[in-house]
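Just one protein chain is left out here, and the rest sit where they should.
Order of writing sets the labels: A, B and C. Residues in every chain begin at 1.
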Amino acid sequence: MATTVAAPPFAGTKRKYESGLWSWLATTDHKRIGQLYLYTALTWFLVGGLEAAIIRTQLYGPNGRVVSAETYNQLFTMHGLSMIFLAIMPLSAAFFNFLIPLQIGARDVAFPRLNAFSYWVFLFGSLVLNASWLFHAAPNGGWFGYAPLSTPQFSPGLNMDFYVVGLQILGVSTLAAGFNFVTTVINMRAPGMHFMRMPVFTWAAFVTQFLIILSFPIITVAITFLLFDRFFGTNFYEISAGADPLLWQHLFWLFGHPEVYILVLPAFGLVSEVLPTFSRKPLFGYPVMVYSLILIAFLGFGVWAHHMFAVGMGPVADSIFGITTMLIAIPTGVKIFNWLGTMWGGSLRFTTACMFAIGLVGLFTIGGISGVMHSSPPSDLQQTDSYFIVAHFHYVLFGGSMMGLFAGIYYYFPKMTGRLMSETLGKWHFWLTFIGMNLTFFPMHFAGLDGMPRRIWSYDNNQGWNLDNHLSTIGAYILVVATAIFVVNLLRSRKSGQRAGNDPWGAPTIEWSIPSPPPEYNFARIPTVTSRYPMWDAKAPHLTSGVPHSKEGEKEITVSMAGKPTGHISTPSDVEMNAEDVHPSAESLGIHMPTPTIKPMVAAFALTIPFIGLMWHKSLPVILLGAVFFAVTLYAWLLTPVEPEH
Amino acid sequence: MASAAVADAHAEHHYTSTGLSSTKIAIWAFIGSECFFFASLISTYLIYKGRSVVGPFPHEAWTNPATGQHFKAILNIPVTSASTFVLLMSSLAMVLAHSAVVRGDRKYSKIWLAMTALLGATFLGFQAYEFTSFVHEGLTIKTNLFGSSFFILTGFHGAHVTAGVLWLMTLLFIDMKRGLGPRDAINVDICALYWHFVDVVWIAIFTLVYLIQ
Amino acid sequence: MTADHSHSQTTIDAHGDAHAVEHTHPDWGTYKWVALILTLITVAEVWIYYTPIKETRLFVPTLLALSVAKFAIVVMFYMHLKYDAKLFRGLFVGPLTIAILILISLLFLFGHLSIHAA
Partner (left out) sequence: MTGYHRARRLLLAALTPVFVLGLAACSDVPNTIFGAHSEFGHEIDSLTYRLLILGGLVFVLVEGLLIFVLIKFRARPGNPEPKQTHGNTTLEVTWTLIPAVILAFIAVPTIKTIFKTQAPAPANALQVEVIGHQWWWEFRYPQYQVVTANELYLPVGRTINFHLKTNDVIHSFWIPQLGGKRDLVSNRTNYLWFTPDSSYAWNGFCAEYCGASHSNMRFKVFTVSPQQFEAYIAHQKTGPAFAAAGAPVPGADTSKKGAASPAGQVAAAAPTTPAPAAEGADGIWPRDRVPKWLIPETPTPAGLTISTVNGDPARGAQLFKTGACIGCHTIQGVSPGVIGPNLTHVGSRYTIAGGLYPNDMKHLALWIKDAPAMKPGSIMPAMGKGLPHAMGAYDDQQIADIAAYLSSLK
C-alpha cells in the first residue's frame, strides 16, 4: 500500500518559473500540461459544438438556408475533425498526463520535455487547422477526406491543404505522447505496482497508447501521399494515372477504426475508476476487464473494412470483416456486464461523476448495438452513409467517450484544483445532457431508416424527415444549454468551489493519498504498493481483510500531507491543507525535478513553420528556414540535461 | 520522436520499474511504430505494382505508343546490390562502435562511429546517383504510379538514413569533445538500434522492390 | 558460438549499466561471422537473380526466405534482441507481426494475392 512519509516542515522559497504565464510556457510538470490539454480541448469542444449547433439549425426544417452548401460542407467536416482530434483525443490526453504518473506512483512521465513538446505541437496544429476559417477555406471533404474528392483536381482550393497539413502536425503530437506514455507505464511504476495492480484507467491508457503508436503511422503515410499529390504532383490518388481510390479508404480506415477505440477506451478506463468508488465495491472482474481492453484493441486492427461494405470488396472480404467486427461485441459486452456487476450489491452514491459513468453504460450500449447492426454487410448496405450511422457514432462518441470524460472531469477536478465542482449545477448538466443527447441522436435512427442520407446540406419537404430533424435540433439546443452550464460550473468551481481534501470520494487508489492539488513532485516519497486498492486497505481494514486484492497484516497507510496526523482520511472540510503553499518544496525534500524550459515549445513552433511554408505557395525559403530552425531548437533541447547536474 | 528521447530520459539515473533504460524502451516502441510506417509504404508500392498506365516500368522496357520513345527497364540491380552491401557493412561498423564505447575504448569508438557515418553517407550517395539517373531515364515522381510509390518509399528510407547519419555525427562530435564512456553506452545503443532498423527495412525493400518482379 | 563471447562481454561492461541483461552483447568474434553470413546471403540473392531460377516459381519464395533470414539475423545479433530483455522482443515482434498480416491482407484485398493462385 501507499507508504509515504509525512513531509518535513515547509521551507518555502518559491522557485523561479513557479508562477505567471512564463511558468505555463516553460512547464514540464505533467499536471500542468494535463490542465493545458484539458482547457484547450474543452475550448475546441465548444467550437466543435458550436459548429454542430449551426449544422442542426440549418437542418431544423426542410430546405434550410441558414448557411450555404459550401459552408455547410466545411462545418460538418470541421465539426468531425474538431470533436475527434481537437476535443476527445486531447481530453483523454489531459487525463493521461494528469493521472498516469499519479496512479502509478511516479514523479512525472518518462520524458517530461517531450511531453511539453507534444502539447505545444497539438496546440499549434489545432490553430493551423482552424486558421482555415479565416480564409473561408476550412476543410470540406468530410472528416475522412475520401480521394479522389480530396485531390487537387476536385478540391483545388486551400481547404484540403489545411486538412493535410493540420492532421500531419497533430499526428506528430499524438505519436510523441504515445511513445512517452508507453515508456512511462512500463518503466515508472512505483515499487510493488505490478501490471495487474495498476488502476484500470492506467491500463486503458496504456492499451490506447499502443493503438496510437501502431495506427498513426498508417494515417501519416496516407496523408503524406495526399500531401505529395497536392503539393508535388504525385499520382497516388490521381484517377487519370490509374490510381485506385480504395487505397486511401483502406489506409484511412486501417487507422480510422483503431482510432475509434482510441477515443473510447480512456473513457472506459475513467468509468472503471468512478463506478467502484461510488459503489463502494472493487471493480468486478479486474483481470477480465484488463484482458477485454487488450482484446478489443487487438481485434480493432482487423475490422477496418466494415466502413467499406458498399465499395464492392466481394463476398469473401465482406464476410470476413463482418465476422471480425461482430466479435468485438463480445469483449465490449464483458465490460458492460462487469460494470453492472460492480454496481450489483454495492451502495451507489449518485454524485454527478457517478451519474455520467452510469450514463456511459446505458448510452454506449445503444451505440454498440447499432454498431453490431452495421456489422452485417447486407443490412449495412441500407444503413451506410445514412443518418442511422450518424446516430450510431454519436451514441458511442457522445454517449460513450464524452460521458466517460465528463465523469472523469467531475471525479478528478478536486484532485486537479483542490476544489469540488458544484453538484447542483452538475446534476443540471447531467440531466440536460442526458435528455438533450437522446433527443438529438435517437431520432436520427429513424431519419436514417427512413432513407435520409448523411452529409446533406438540405433535404426536401414531405420526405418524412421533418419531425426527426425538428427533434434533433431541439435536442442540440438543449445540449448547448447543458454545456454552457458545465462551462459555468467549471469556471466558478475553480475559484470558489468547496475545498476538497486529499480524498473527497473515499476512493481506493494511491493518487488520493496525496494532497489536492498535488505538489509538483507528487509523492514526498515514492510509495510502495501492495494491492490494487491501497487506500481502502488502510481506511477500512474490516472491509478488505481477507479479500484477495489486499495483503494481510499491512493495513496502516500514512498519507503525505504537511503536518497532518498519519492515517487520517480527509474529508471536504480539511480546508487549510489545500493551499498550494503548504507543500514543502522539492529542494527541501531533496527531490530533483526537471528544470522548466521553453525549448520544447520553441521546437514545436519551429516544427509548424515548414508546413505553413508549404501552404504558402510552397515557399522554399520558409520551409528550409523552418527546418533549420527546428533542427537547431531540437539540438538546443536535447543537448541540455533534463535536470540540473547533481 | 525517438531522437527527442536521447538526452530527455528523466528516469535515466532514477529508479525504474523494469530496471531497463527508458530511452531504450522508447526507441523500441518507436521501431515497432515504424514497422507500420514502412509496411504501409511497401504495401502501397506492391498494390500499385503493374498498375501504371504509362511507363517507364521497374523491370521491363517500354516504348511510348504515342511518341515511339523507348524506355529501358528502370531498376539497376548491380548498383543497388553494391549500396545494399554498403549499408550492411555500416551495421557492422555500428555494432563495433557500440562495443568500443561500452569498453570505453576512445580510439576505436571514434573510428567506428566515423566509419558508420561514412558508409551511411556512401549509401546516400548511391541513392542520389540512382535517383538522378532514373530522372534522366524519364522516371520522375510525377511520371506514373510506379514513379510516385517508388520515390516516396525509397525517399523516406533515405530520409531515415540521413537522420541516422546526423545522429551518428552528433555522437562522434560529442565523442571528440568530451569522449563517450560506458555511461554513454545507452545513448550509442539506441542510435545503433535505430540504425540497424533502417538497415533491416532496406533488406525488405531490396528484396520486395528490386529483386522480385 | 556466442555463449563464451557474451560471457566475457558481461564482465567487460559490468560497470557500464546496472543491468547485465542489457549488455550481454556478443562481440567482434560473433559480429564478424554475422557480417560474413549476411554478405553471403546478399550475394546469393543477387546471384539467383541472374540464374534460370529467376524464371521458376521457386524464385520468389527463395528470395523471401533469404531476406527473412537476413532480417532475423540482423535483429537478433546486431540489435541483440536475442540477448536482450523479453520486453523489447514483445515491443518489436508484436507490432511487426500485425504489420505483416495487414500487408498480406491488403495484397489479398487488392487482388495481388488470391487463394487459388497461391
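General observations
Here is the rule we go by: contacts are C-beta pairs under 8 Å (C-beta built on N, C-alpha and C of every residue); 3 or more make two chains touch, one makes a residue touch a chain.
What you are looking at is a predicted structure, and each value in this text was computed from that prediction instead of being measured.
The chain not displayed here makes contact, within the full complex, with A. In the complete complex, the residue from A:Ser319, A:Thr424 or A:Thr640 that touches the missing chain is A:Ser319. Which of A:Phe301, A:Trp457 or A:Trp637 touches the hidden chain is settled by the complete complex: it is A:Trp457. Note on the undisplayed chain: of the listed residues A:Pro152, A:Pro191 or A:Gly346, the one touching it is A:Gly346. Within the whole complex, the absent chain has one touching residue among A:Leu25, A:Leu127 or A:Met373, and that is A:Met373. Contact between chain A and the absent chain runs through residues 62-63, 65, 68-70, 73, 141-142, 146, 148-149, 154, 239, 242-246, 279-282, 284-288, 310-312, 314-315, 318-319, 322-323, 326-327, 329-330, 333-334, 336-338, 340-341, 343-350, 358, 361-362, 365-366, 369-370, 372-373, 375-382, 384-386, 442-443, 446-447, 449-465, 467-468, 471, 540, 543-544, 547-549.
The definition used in the following text is that only the chains that are shown with their structure count from here on.
Contact count check for B-C and A-C (C-beta pairs in contact): higher for B-C.
Annotation: 37 Å between the Cα-based centres of chain A and chain C.
For the pair chain B and chain C, the distance between C-alpha centroids works out to 16 Å.
Residue positions 18, 20, 25, 29, 32-33, 36, 47 of chain B are each in touch with at least two other chains. Those residues of chain A in touch with two or more other chains are numbered 186, 214, 244, 247, 254. Per the touch definition, chain A reaches chain C in the complex via residues 186, 214, 244, 246-247, 250, 254, 301, 305, 313, 317. Listing the residues of chain C that touch chain A in their complex gives 87, 95, 98-99, 102, 106, 108-110. Chain contact summary for the complex, chain B toward chain C: residues 18-21, 24-25, 28-29, 31-33, 35-36, 39, 42-43, 46-47, 49, 77, 81, 84-85, 88-89, 91-92, 94-96, 98-99, 102-103, 182-183, 185-186, 189, 192-193, 196-197, 199-200, 203-204, 206-208, 211-212.
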